[in-house]
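Every protein chain except one is present and positioned as in the full complex.
What follows is chain A.
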Amino acid sequence: MVEEGSIRVVRCGGSQLNFRRAVFSADSKYIFCVSGDFIKVYSTATEECVHILHGHRNLVSGILLNPNNHLQLYSCSFDGTIKLWDYLDGILIKTFIVGPKLHALFTHSQAEDSVFVTISKEEPDIFQLVSVKLPKSSHQEVEAKELSFVLDYVNHSPKCIAFGNEGEYVAAVRDFYLSVYFFKRKKTANFTLPSTKNKKNAKNTFTCVVCHPKEDCIASGHMDGKIRLWRNFHDDRKYTYTCLHWHHDMVMDLAFSVTGTSLLSGGRECVLVEWRDGTEKNKEFLPRLGSTIEHISVSPAGDLFCTSHSDNKITVIHRNLDASAVIQGLVKDRSISTGLMVDPRTKALVLNGKPGHLQFYSLQSDKQLYNLDIIQQEYINDDGLIQIELTKAAFGCSGNWLATVEQRQENETELELQMKLWTYNKKTQGFVLNTKITMPHDDHITALCFSNVENYGKPTLVTASKDGHFKVWILTDDSDIYKKAVGWTCDFVGSYHKYQATNCCFSEDGSLLAVSFEEIVTIWDSETWELKCTFCQRAGKIRHLCFGRLTCSKYLLGTTENGILCCWNLLSCSLEWSAKLNVSVMEPDPNSENVAAVSQSPVGSDLFVFKPSEPRPLYIQKNLSREEVQWGVFVPRDIPESFTSEALQWLNRSQFYFLTESQCLLTFSTKSPEEKLTPTSKQLLAEESLPTTPFYFILGKHRKQPDEKLNETLEKELVQLPLTENIPAINELLHTPAHVLPSASFLCSMFVNSLLLSKHTNSAEEMPDDIDMDEEKESDDSDEENDFTEKAQETNTTDLGEDIIHQLSKSEERELRRFRKVDYSWIAML
């Protein structure tokens, strides 16, 4: 039972994985990438997310391995803090509070206890590179205010700054300038490229810069696709550069291999180019990477590369240029024209992703499930090319059918339109194309919806179009003599005074169809396709239309462009109520009567949740986000929550997700931020990270048995033992990760001292009971077969308050006691 808190708007995954370069761990086992406010740790072998490092309160803007301890990770964020993480265990080690918004983070091995960040000056768009001294302190949160200025007028993107030759110099590029600052000489060398004077040099702008790991060589990428290798830049006059030119569009990112023998570059061509020995003739390609390469990074071990793509994808690539793994986030490359939908089968969020594809995205695991290729044509990445666009999609009949609409418009008069109907194939567990209809309408299709109830056993689809018609499509037997094939045909064409049809909607029981024609709503009987009645409010064109559900099924809701929300009663055929609300998104909850409406105001977006039966909203959330909310959807919960407070009841059955203009996927959460943090950041995960091989099970059991025996003996002998939980030295010893502990010799005396029995143990009487209880529980658990689940349970059953960090897990306690027991007996024998 989760404690009820206030509702907060939270980012819910689907964040950009390609915001910054991904970082490899030293052993190339893990790959780190920023993901909104979090840092995600993926396994390079399995593509699975191993940890999510929570803690920042704003976008994470940079991550880097600690150069002095490769098991730690630095991160910086727009919230003005630098955090140090233990990524193996997912623990936040330290927080350094810097203050201003941090845009990028850099370190190098020679910079002891200081890192470099870019911050913006007072004026916007002017950034400077500063070094931050990280004070040595044992506190969790440390203020790091000692900033020293390095370079001014730098580009905010971390791709435009690079440290070279173990921190001897830093290279920064901006527009047409390359500046190199030498730390030892405290001198800056500036190099300028000829700029816009003529056509040839117009695209000389720098886009990115990297430094050679071994030699004094700077590689810079340019807008026109050239890569320049700068050398001899210690001298303002004698500097020289070489050009490498293969890309025809801008170079998005560059990376040197660990030894510096090859240079990797990528751009809009979706091809990773490897330049060997820095020569133009000797290059290798990895083509067809799917979309624009935004970032390239190289593992410190040198065996892996990875490319981040504009479609929110990270591709892990072997040294021999074989793509080995793909980590795909929510694709947010282009405008979302299909809106948000929920696949009734997988409960996955469905929207258009890669060009011409429909993506199925699991909200629970923040992972793309799969892509459905709708257009089935090779995408050619070229400016000015008019592509076929996937504009509409709808699921019907509990996920058995999927309808999609694609269009391509070269100019005003030429419109290519295609509607495809896909059926779910249980064998292949995927959608298979059933019917393809070219030019289903003469003009743009504005809406399509399936009937929720099969009409005489026939699935029904309605499409509304700007050509003034709505068409009803039903599934019929195809003209096959075996009567096995089925296909969709047009059953009815309806129109109303040549007005453009703008929306369509079926009632919950499928008996009525509402179609809006500009300002007029028409209600049709779905059995006879007879016009039943019309509603007209003369309040502007209808923007949304939906029927009420469950107890409110007699209501029809509509919103207009003039900012009126209307509710009609279908029984009395009259307006029940109306409200002045400029609704940009209206979504009914499929599991309740609730309807969510997001209204747009210049300040921000507000959310109203209401039942159609009463004009009073159930819940209002002002200032949902600063940006315009474009789409929203209710996703049914797997396990219904049971909030009792009125404000939260609407979240019991479904969760509301919405997408803003900048394509942030947001939702509502009732959990407090601290609570969200607990599961990963405050528990030791060393045991869980053991691989569950057959050996593990065998050994695990073996280890268990002596434990049990010991426990039995313990039961008899444990009389005078002190309560270990209360000894701080042991706590500290056991809770600190091994690699940050001081040396064993240093700890030894403290540890032994702590074990010595003090004569004034006042807790001696309480203690046996406590342990007895534990033992009982232990023996109960050990009856269970699987040792693994038992341990997991233990972590769950720890009913801990705020002092969770000072408590041992049971297994550790046991381990410690056993150790002490043995020790003690040995002393006694002497």
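Descriptive notes on the structure:
Methods note: a residue touches a chain if its C-beta (ideal position, glycine included) is under 8 Å from a C-beta of that chain, and two chains touch if they have at least 3 such contacts; residues count from 1.
What we mean here is this: contacts and distances are computed from a predicted model.
Not every chain of the complex appears here, and the one that does not is recorded in UniProt as "U3 small nucleolar RNA-associated protein 4 homolog", selected from "AP-1 complex subunit gamma", "U3 small nucleolar RNA-associated protein 4 homolog", "Protein NODULATION SIGNALING PATHWAY 2-like" or "Trafficking protein particle complex subunit".
Touch with the chain that is not drawn comes from one residue among A:168, A:443 or A:561, which is A:168.
Of the listed positions A:243, A:386, A:432 or A:741, the one in contact with the omitted chain in the full complex is A:243. Only one of the listed residues, A:192, A:259, A:282 or A:551, touches the absent chain: A:282.
Of A:215, A:303 or A:518, it is A:215 that touches the chain left out of the display. For chain A, the residues in touch with the chain missing from this view are 165, 168, 214-216, 229, 231-232, 234-235, 237-243, 248, 278-282.
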